[in-house]
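Have a look at this one.
Every protein chain of the complex appears in place save one, which is left out.
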Amino acid sequence: MDELVQAIRAFNGERDWERFHTPKNLAMALCVEAGEIVEQFQWLTPEQSETLPPEILKGVSDEIGDVLIYLLNLADRLGIDPLQAARDKLEQNRNKYPADRVRGKTLKYSEY
Amino acid sequence: MDELVQAIRAFNGERDWERFHTPKNLAMALCVEAGEIVEQFQWLTPEQSETLPPEILKGVSDEIGDVLIYLLNLADRLGIDPLQAARDKLEQNRNKYPADRVRGKTLKYSEY
Amino acid sequence: MDELVQAIRAFNGERDWERFHTPKNLAMALCVEAGEIVEQFQWLTPEQSETLPPEILKGVSDEIGDVLIYLLNLADRLGIDPLQAARDKLEQNRNKYPADRVRGKTLKYSEY
Partner (left out) sequence: MDELVQAIRAFNGERDWERFHTPKNLAMALCVEAGEIVEQFQWLTPEQSETLPPEILKGVSDEIGDVLIYLLNLADRLGIDPLQAARDKLEQNRNKYPADRVRGKTLKYSEY
């Protein structure tokens, strides 16, 4: 991942694009790319989403790449370690959703 | 990152949450979390977005963690290597946006 | 709808919030609210999404209100008539997707 962050910095630097990459703009770009992942799945049944044909899977893979690039770019710009942020959040979630209380359901859909 | 993917799998397995984690649903969750990052920045000036006060920065860090968790979860579910996907996309972008042609601008905003 | 636009203008004017309502910022806010609608549906089966319990339906209704408010605010700020924009787009879609060619499928998922 460190190498990828270096490659993103080099890519941006060679194009003098850091000027456009305020955290605000990068957050927007990240959200746009996340929307493009959703676009791939919007009309599929849950079952279809599990067994994507190769050309759709390739499209989703490209969009996942885009999201990761903007996520790392944003985190780099803000001085945030994204792996540590994810580990911290997972720890918070372990406390918030104890396994023995939420098994097979979540608070959000426990009423169904 | 591999350790984080393992930790996410364990977290989901302990809660029997894989049943909810169709690629379709994970794509939605990813997009929701990306929206929560945008929420932190929506009313800020570009300048304010560069110098976040500590409590906002902590909030953004948590949301970055959430996005990375769902992104890795989705990629894992689809059998996609997210680092390779990002490297491939960066290579595509190098060809699409040659540095000597787009320096300091992009096609999108070159007309301004 | 005209009355609603007037009410939104009054609401913003009384708070001196137009200064924050650049089209860029309003687009972000619109997207955040759309993400909050998605959040209500992310873990539901297609069937559950058709028969929402009253408290979830109320939540979705509130988010639909938020999206409409920001959509009208953005359109108003840009001098766009949203009803005309929707009618124009529907007309474009009629030509793009002739009923006799796409009945029961769309190009996006016709391969399934």
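Some notes on this structure:
Per-chain numbering from 1; labels A, B and C assigned in written order.
Going forward, a residue touches a chain if its C-beta (ideal position, glycine included) is under 8 Å from a C-beta of that chain, and two chains touch if they have at least 3 such contacts.
Owing to the predicted nature of the structure, the values given are computational and were not obtained by experimental measurement.
Within the whole complex, the absent chain has one touching residue among B:28, B:64 or B:85, and that is B:28. Residues of chain B in contact with the chain left out of this view: 28, 31, 35, 38, 43-46, 48, 53, 106, 108-109, 111-112. Although one chain is hidden here, its contacts on chain C can still be listed: residues 1, 4, 7-8, 11, 14-17, 19-20, 22-25, 27-28, 30-31, 34-35, 37-38, 40-41, 44-46, 49-50, 52, 57, 60-62, 64-69, 71-72, 74-75, 78, 80, 82-83, 85-90, 92-94, 97, 99, 102-104, 106, 109.
Mapped onto chain A, the footprint of the missing chain covers residues 20, 25, 28-29, 31-32, 34-36, 38-39, 41-43.
Throughout what follows, only the chains that are shown with their structure count from here on.
Note on chain placement: the centre of chain A and the centre of chain B lie 3 Å apart, centres being C-alpha means.
With centres defined as mean CA coordinates, chain C is found 23 Å away from chain B.
For chain B, residues touching at least two other chains, in rising order: 20, 25, 28, 31, 34-35, 38, 41.
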